[in-house]
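Just one protein chain is left out here, and the rest sit where they should.
Entry: chain A
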Amino acid sequence: MIMEVTVTVNGHAYTRTIEPRLLLTHFLRDELGLTGTHWGCDTSNCGTCVVWLDDVPVKSCTVLAVMADGRQVRTVEGLEGADGLDPVQQGFVACHGLQCGFCTPGMLMTARWLIDHNPAPSEGDIREAISGQLCRCTGYENIVRSVRWAAEHEAGVREHTVEEAGTEVQA
């Protein structure tokens, strides 16, 4: 059986003809050439394949690409904005949040979702959020620091923006 699907990835609609048994992670990597999403354990344990499906992080090695037909997917390639790297990416740079980098795309996607829903996560919140993701370098301390850096950086930017807005009103 062959099916035509249209999946919107990082804002672009892609139409492809695929077998229903194709997994989302391979659809992204092999059909669309978006190799930022990594393919790791293939058993939904390691979490390096995490992407957002309709704004929710999922393990794309355990989702069929046909299940994403008509839906929105966000991958690590979709993190960078017009202003440059996303704060979570900047955090991983600033705090040495990666060594070999294999787990990084999944960590980034989960971290982005966490901060979107919990702007001031505690260390425990962060560890819980990434508890389904493995870092083979065991670099968890720096990953947690990186996510905290991103959350604090964003809070600082928000505060700064509010201050600036306040100054303008006074002026």
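In this section, contacts are C-beta pairs under 8 Å (C-beta built on N, C-alpha and C of every residue); 3 or more make two chains touch, one makes a residue touch a chain; residues count from 1.
The definition used in the following text is that contacts and distances are computed from a predicted model.
The complex lacks one chain in this depiction; which UniProt name from "Xanthine dehydrogenase family protein subunit M", "Molybdenum transport system permease", "Methionine ABC transporter ATP-binding protein" or "NADH-quinone oxidoreductase subunit J" does that chain carry?
"Xanthine dehydrogenase family protein subunit M"
So one chain is hidden, and I want to know which residue out of A:50, A:79 or A:151 touches that hidden chain in the complete assembly.
Of the candidates A:50, A:79 or A:151, A:50 is in touch with the missing chain.
Of A:10, A:89, A:133 or A:146, which sits in contact with the chain we cannot see?
A:133
Pick from A:21, A:96, A:136 or A:160: which residue touches the chain that isn't shown?
Result: among the candidates, A:21 touches the missing chain.
From the listed residues A:32, A:58 or A:76, report the one that touches the chain absent from this view.
Only one of A:32, A:58 or A:76 touches the chain omitted from view, namely A:58.
Spell out the interface residues on chain A facing the chain that's missing from view.
Output for chain A: 1, 3, 19-21, 23, 26, 42-44, 47, 50, 56-59, 62-64, 66-67, 69, 110, 128-129, 131-133.
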